[in-house]
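One protein chain is absent from this view; the other protein chains keep their places.
Let's look at subunit A:
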Amino acid sequence: MTLLIEESAPSTQEKAHKARGTVRLREHLMGWLFVGPFALVFLALLIAPLAYALYLSLFRKKLIGGTSFVLFDNYVKAFTDPSFLSGAWFVVRFSLVAIPLQIVVALAMALILDAVTSAFARFSRLMIFLPYAIPTVIGAVMWGFLYSRSFGPLSDVFGVFGATAPDFLGGNLIFYGLANVVTWQWAGYYMIILYAALQGIDPALYEAARMDGAGGRQIALRIKIPLIAPALLLILVFALIGTLQFFNEPQFLRFLAAGTIGPDFTPNMYAYQQAFALANFNYGSAISFALGGIVFAGVYAFLFFTRKRRSFL
């Protein structure tokens, strides 16, 4: 008997091993079968264009002599080009103002909606979220109309007090006009994400804090906000990626704010102008790639410094 067992033992082990081998192979196959279609699209429409943009950005097309390899000359040109630099400086400044504004507004609204449970609060939640369903360009146009001197209400409102209305479409105020548009557009979406995170917190924590004598404000600051830090980080990263690529709103408001918003207002608008108005795809690609590099480096550095990389990635 013992002999038999000893003899059969390796064979069953072998069998199991073999079976596990086919199971493993099957798992590899099935995994790639499910991931494969997306992987193909990913390669064709993300990796390939990125590689191609890099390739294009290393060449320069001349009127005489055709296209020549110039290595990093386009990048040197971009980083000494006042149009690119002023656009890049604008989106950085704009991010520093508009992103904290959006997040603070979204966080405040989420905390209020988490604390107040009434039919009106539920209605407000939907209304605040509503702008997310509006195309960004349409949102920009709506606000453009409101800012407009010919058909906006601002001059009426300020006229009542005998003051001249500020022109949010001209001069330096366009900065705040645009900050208001993006806050209106995105704060509701961020609010919903934060609100969902707040709703996921176990209410028993609040009870415990109350027993220890914490008030509503302390609960918000010491419990709620730290616990939704991952969600805050997520929306911060989204906002950063989106704002540095600023294109739709200024491109659309150009028509209403003639003269204030030039074709090089943001780096993305400048890349668009270079590529599609001037057919300079090499330089346009270089600007796009430089901007993408700035975004990538910015987000990565941000995640690194907050040491929250693992919670997101």
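Note that contacts are C-beta pairs under 8 Å (C-beta built on N, C-alpha and C of every residue); 3 or more make two chains touch, one makes a residue touch a chain; residues count from 1.
Heads up, the rule we're going with is that contacts and distances are computed from a predicted model.
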Complex member absent from the view - protein name from UniProt, among "BNR repeat-like domain-containing protein", "Ferredoxin", "LacI family transcriptional regulator" or "Sugar ABC transporter permease": "Sugar ABC transporter permease"
Which of A:Val35, A:Val76 or A:Ala208 contacts the chain that the document leaves out: A:Val35
For the chain left out of this view, which of A:Tyr75, A:Phe265 or A:Phe289 touches it? A:Phe289
Residues of subunit A in contact with the chain not shown: 26-35, 37-39, 41-42, 45-46, 48-50, 52-53, 56, 109, 112-113, 115-118, 120-121, 123-124, 126-139, 141-143, 145-146, 150-153, 156, 184, 188, 192-194, 196-197, 199-200, 203, 228, 230-231, 234, 237, 241, 244-245, 247-248, 251-252, 255-256, 258, 268, 271-272, 275-276, 281, 284-285, 288-289, 291-292, 295-296, 299-300, 311-313
